[in-house]
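As you look at this complex, bear in mind that one protein chain is not there, while each of the others sits in place.
And then subunit A:
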Amino acid sequence: MTLTKRIIPCLDVKEGRVVKGIQFVQLRDAGDPVELARFYDQQGADELVFLDISASVEGRKTMVEVVKSVASELAIPFTVGGGINSLEDMKRILRAGADKVSLNTAAVLNPELISEGAGYFGTQCIVVAIDAKFDEEIGTWRVYTHGGRTATDRKVIDWAKEAAGLGAGEILLTSMDSDGEKNGFDLKLTKAVSEAVSIPVIASGGAGNASHFEDAFVNGKADAALAASIFHYKETSVHEVKSYLLERGVTVR
């Protein structure tokens, strides 16, 4: 009756190479996105997210090649985000073989981009990524853009609803308060957004151990959970997290 809860490793790619110290001694080349993708696929990852953090035009072009190679070798869905600002950018990435594109700053600056993308490729292709930070002044979470550097006037719950209404197929929700702390996902935020929209919500930011994933699914009502460093630094593995979840009665594949 229920879909499995998804575990999604996230890889930062710069100029075609995975960056952020990744500890995979058994890999010939720890910076090769294709090799890492294959590694996570074998571990049972349900999906992958590639975040292009290239600063240059050349780097962005390289990303298309990376997407092609990953798509050629990988038999699980994957999402590409970072630097996607137009329908043309989306076409380039999706035609190269990505299953979904993730829009963040560009969607906030130009919400119509969501409906254009959804109209052209289908809602299932469009992920809207939201960077959220709690704001005492307004008593709720505020939307940040430009990699968390710029505060906007938008409130997270309202923006999530608007994005869903425009045709987003999923929300990738990152808590800036929890990110990097390894104390668990922001359950209040995740639950608030999950209950506000009728599309899947991917919790992100704060994963430190397997029990945090259980919290995100059970208490945070997330449909999927994303993590980077705990998988990269082998503090745990996708397989370990899934075994734990299975024991605790959470449906995973």
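Note that in this section contacts are C-beta pairs under 8 Å (C-beta built on N, C-alpha and C of every residue); 3 or more make two chains touch, one makes a residue touch a chain; residues count from 1.
The rule is short, and it goes like this: contacts and distances are computed from a predicted model.
Asks: When you check the chain that is not on display against UniProt, which of "Imidazole glycerol phosphate synthase subunit HisH", "Arsenate reductase (Azurin) large subunit", "Sarcosine oxidase subunit delta" or "Pyruvate dehydrogenase E1 component subunit beta" does it turn out to be?
Replies: Per the UniProt record, that chain is "Imidazole glycerol phosphate synthase subunit HisH".
Asks: Which listed residue (A:Leu94, A:Val156 or A:Leu245) would be found touching the missing chain in the intact complex?
Replies: Of the listed residues, the one touching the omitted chain is A:Leu94.
Asks: One chain isn't shown here. Among A:Leu3, A:Val19 or A:Ile138, which residue touches it?
Replies: A:Leu3
Asks: Give the residue, chosen from A:Ile76, A:Ala106 or A:Val218, that touches the chain omitted from the document.
Replies: Considering all chains, including the one not shown, the answer is A:Ile76.
Asks: Of A:Gly169, A:Gly206 or A:Gly220, which sits in contact with the chain we cannot see?
Replies: That would be A:Gly169, which touches the missing chain.
Asks: Mind listing the subunit A residues that contact the chain we can't see here?
Replies: Counting over the whole complex, subunit A touches the hidden chain at residues 1, 3-4, 6, 41, 46, 71-73, 75-77, 94-97, 99, 121-124, 169-170, 198-200, 223-224, 253.
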